[in-house]
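Have a look at the structure below before the remarks.
== subunit A ==
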Amino acid sequence: MEYGQVLANGLMLGAIYACIAVGFSLVWGVLNVINMMHGSFIILGGYLTFFAWLHLKVNPFVSLLPVAAVLFALGYLIQYALINRVVTRPVLTTLTLTFGLDMILYNFMNLGFTATPRRIVLDLGRLDLGGVILPLDRVAAMGLALVLTGVLYAVLRTSRTGRAIVAVRMDRDAAALMGIRVNRVYAITFGIGALMAGACGALAAVVFPITTSVTGLFLGKAFVICVIGGLGSVPGALVGGIALGLIESLAGHWLGPQSAILAGFLIMLVLLIVRPTGLVGKKGYE
Partner candidate 1 sequence: MSVPLLQVDNLSKSFGGIQAVRDVSFTLEEGEIVGLIGPNGAGKTTLINLVTGVFPASSGKVTYRGEDVTGQRPFQAARRGLARTFQIVQPFPAMTVLENVAAGALFAGAAASRAEAESAALAHLEFAGLAAQARRPAASLTLPSRKRLELAKSLAMKPKVLLLDEVNAGLNSSEIDHALALIRSIAARGITIIIVEHLMKVVLSLSQRILVLHHGELISAGRSEDVVKDPRVIEAYLGSKFAERQKKLARARTPA
Partner candidate 2 sequence: MKRLPYVLFALWMLALAASPFLASNYIVKIATFLAMYAALALSWNFIGGYAGYPSFSTAAFFGLGAYSGALMQNAGLWVGAAWVGAAIVTTVFAALLGFAILRMRGHYFAIASIALVEVLMLIASTWAGFTGGGEGLNVKIMPGGPNYIGRVFLYTMLCIMLAAFIATVLVDRGRLGFGLRCIQQNEDAADMVGVDVTRYKTAAFALSAVFCGAIGAAYASWVAYISPVDSFSILLTLKVPVMVLLGGPGTVFGPVIGSAAFVLMEETIWAKFLDYHQAILGVIIVLLIFFLPGGLLRLFSRRGAA
């Protein structure tokens, strides 16, 4: 029964992780930009939701939408005004730029929100499936995370914008020749990346304590998930997220919490050496 619990925890964690990483993966796959702000976007979403819950008594699952919208706007603006100027430059340049921007965001979040850990406590009770305890707030967060991810997948496959994004991911120049406004696609994609980060940050606030100190932790997880699952695809992020959730849960159970994170990174390193395109990915950018 213990393993059942470990597995269940891993899956619930994995769903949230997938949601957290999918925006990062999309930005990396489409814009060829490693967004160092991603962790901060997640925490920002979490904080905004937390304060809405604390001060305005809004249920986090409801404030999800406005928070997502705010983050989308933020991401769109940042990309359009700043990142777009260097989007064709090598990875060192773009990574350093997003790192610099993250320092600014991080500083202001620390000043505005302080680093005190916050968690939204929703007492929704728990489900007991034959000895495996499933706290309902986690189940709800997991469910919503999957729904969000599913919605993104549907949007990418069916809407015109979504298909433009996929086209740009496959071949930017060909897409431009087809009349797609690549700069706008970039901005929208980055906005979506921020949106997903913020929304999942809102969900994460229900499950973990949110504090600026963990922005790096989430960013690191996003890296690992992208390498495990493959870049720029929703299925990849899902596979990677669930894989990481399970790895962390199992390693954490056997070896302790820090070993859980170590296990994730070690697997990522090994995969990078052996199969960098990930379990699901096609050859992304080098």
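Selection criteria: all candidates are chains of the complex that A comes from, given by their letters.
Brief remarks follow.
One rule holds for everything that comes next: a residue touches a chain if its C-beta (ideal position, glycine included) is under 8 Å from a C-beta of that chain, and two chains touch if they have at least 3 such contacts; residues count from 1.
Since the model is a prediction, treat every value here as computed from it, not as a measurement.
Applying the touch definition to subunit A and the options 1 or 2 in this complex singles out candidate 2. Remark: subunit A residues 28, 32, 34, 82, 85-86, 90-93, 95-97, 99-108, 110-111, 216, 220, 223, 227, 256, 258-259, 261-262, 265-266, 268-269, 272-273, 276, 284-286 touch candidate 2 in the complex.
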